[in-house]
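Right, chain A next:
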Amino acid sequence: MKKLLQTLLGTLVLGLGLANAGFTQEPVKIGMVTTLSTGGGYLGQDVRDGFLLAVEEEDGKLGGVPVEVLVEDDGRNPVNGRQIVKRFLDRDRISILTGVIFSNISPVVAPMALKDGIFYISPNSAPSTFAGKECHENYFVVSWQNDTLHEAAGMGATELGYKKALLLAPNYQAGKDALAGFKRFFKGEVIDEIYVKLGQNDYAAEIARIRAAKPEMVFQFLPGGMGINFLKQYSQAGLMKDSAMVVSGFSADIKILNAIGDAGSGIISTSQWNHDLDNAANQQFLLGFRSKFEREPTLYASQGYDTAKLIASALKATGGKVLEDKAGFREALKTAKFASVRGNFRFASNQHPIHDLYIREVVKKNGQMQNRILRKVATDHQDAYVQECGLR
Partner candidate 1 sequence: MALLQIEHLHKRFGALAATDNLSLQINQGELHALIGPNGAGKTTLISLLSGSLQPDSGLIKFHGRNFLQVPETIRPRLGLVRSFQITSVFPEFSALENVTLVLQSQQGHSFRFWKVARNDFELRSKAKEYLKQVGLDRESEIPAYALAHGQQRQLELAMALALEPKLLLLDEPMAGMGPEESLKVVELLQQLKGKITMLLIEHDMDAVFSVADRVSVLVYGHVIATGTPSEIRENKEVCSAYLGEHEIPVAN
Partner candidate 2 sequence: MILLIEQLLNGLQFGVFLFLVSAGLTLIFGIMGVINLAHGSLYMVGAYATAIGMQWTGSFWWGLLMALPAAAFTGWLVELVIIRQLYRRDHLDQVLATFGLILFLNELTTICFGRAPLFLSLPETLSISVEILPGLLYPLYRLLIIGTGLLLAFFLYLLISHTRAGMLLRAGTTHREMVEALGVNLTLLNTGLFVLGALLAGFAGALAGPLISVEVGMGENVLILCFVCIVIGGLGSIRGALFGALLIGMVDTLGRAFLASGLRLILPLDFADSIGAALSSMSVYLLMALVLIFRPQGILPVLGRVR
């Protein structure tokens, strides 16, 4: 019931904020097509809330320029996503498209935005094609390239001295990319790879295989509910103490930790951001987010916030001109003069981030499970596809 009221109030506040924004200057329209329903809905929710937090900090402005943020739910369905973006472009005439969570939506909507000549700034999904061959001058990614956190897991596993790894992923593209990313930087031996059905719930059979294979560590990329199920069952089977669990940050966000409880203890994960990163921007973000939403932000919320801050910096530089001064706005985005909550941040030539990566460990603190940074595993990391991109 409290949730219900919150939702109601939240949307009302948003509505008022938007109404206030329109006085002085024609606001810059930002279209946010994101995933709010289905099991992956909390990802989109956090991206949206992180983004709107930044807008609210400036009372409906970004970089001193009034903005109007249109948020719509794609339901993780590319067909719906396409319709929404079509409407954003034709009717609402947005200047910037952002918000996409999943990699089955971005290849559909990003080309639409680019063809239309507006800017596409991703707060999450970043498939390899757009980092390499298909990179585009108006296409920016604030989060990471899809492989990045898996690569970091490979580095982390190597640094922690693991020699024998077993890998697990769903039998689909992102799963295979994840394992490829891990293997790119892992120096030990991969003793087995298990592919499971997308959306699988019960992992008894796989866990038995892992028990029999006796790996030193397991790397898995099971998105959303799949990962929660797997972790619970893995820990119940008593395997956590025999084979360490190394995952990319997606599989150990705060929501997932809350859902698996004590079973999560000791999981090693990678991320470009964590709440205990000590910088002013992060402090401000955490304070604002916790007080406004009364919950812990996930890395997705941090990415939404960073996306808004990047846009703010560029708007400030061009004085609110986006489509009127595309070259100027593009240059301003490229220089990325904003204080990222992750600290060190700049764009590579393919307009994907160059940033530092960390490994974290799950610990229990004040009765709450949380990630604690163990160490930095990469400084100024950039993705593997940048060479294929023609932009300089």
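A word on the picks: all candidates are chains of the complex that A comes from, given by their letters.
Convention: a residue touches a chain if its C-beta (ideal position, glycine included) is under 8 Å from a C-beta of that chain, and two chains touch if they have at least 3 such contacts; residues count from 1.
Just so it is clear, the model here is predicted, and its values are computed rather than measured.
For chain A, the touching candidate in this complex, among 1 or 2, is 2. Remark: chain A residues 1, 3-4, 7, 36-39, 41-42, 45, 171, 193-199, 201-202, 204-206, 208-209, 211-212, 225, 228-229, 232-233, 235-238, 255-256, 258-263 touch candidate 2 in the complex.
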